[in-house]
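Read through the structure below, which is laid out as structure tokens, and then see the notes.
In this view, the complex is presented without one of its protein chains, the others remaining in place.
Moving on to subunit A:
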């Protein structure tokens, strides 16, 4: 698909690369500075989760069009250990690594749509979408 570009997350600096890509696409689509910051922060969270918990994975940025609406979708895929209790990770303040525990619930609030699919042993697949208003 030509509207999609991906960054592999292997080391910490790839997070910056993913963020940069997201910012560029967001700019191209015409998002304002606040939404650009939201999108890059969301990418940063998701990419860091991949780096911290799964070791490696991939972040894809897609331009999507639905009817008259345009939007940006972040797809974060890894084949790491997966998440056993999805309800728990979506709670504020829950963290297994001593962090703030605001990452995933934060991303959900930063974006308009948020889909998470994960089970232990098969990895995690997250899709988060922001629509252009």
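In this section, a contact is a pair of C-beta atoms (placed from the backbone, for glycine too) under 8 Å apart; a residue touches a chain by one contact, two chains touch by 3 or more; residues count from 1.
Basically, contacts and distances are computed from a predicted model.
> Out of "Electron transfer flavoprotein subunit beta", "ABC transporter permease subunit", "RsbR protein" or "2-oxoglutarate ferredoxin oxidoreductase subunit alpha", what name does the UniProt record list for the absent chain?
The missing chain's protein name, per its UniProt entry, is "RsbR protein".
> Of A:12, A:28 or A:113, which sits in contact with the chain we cannot see?
The one listed residue touching the chain not shown is A:12.
> Using the definition of touch stated at the top, determine which of A:71, A:103 or A:123 touches the missing chain.
Answering carefully, the residue with contact to the hidden chain is A:103.
> Using the document's contact rule, name the residues of subunit A that touch the chain not shown here.
These residues touch the chain not displayed: 12-13, 15-16, 19, 33-34, 36-38, 40-41, 44-45, 48, 92, 99-103, 105-106, 109-110.
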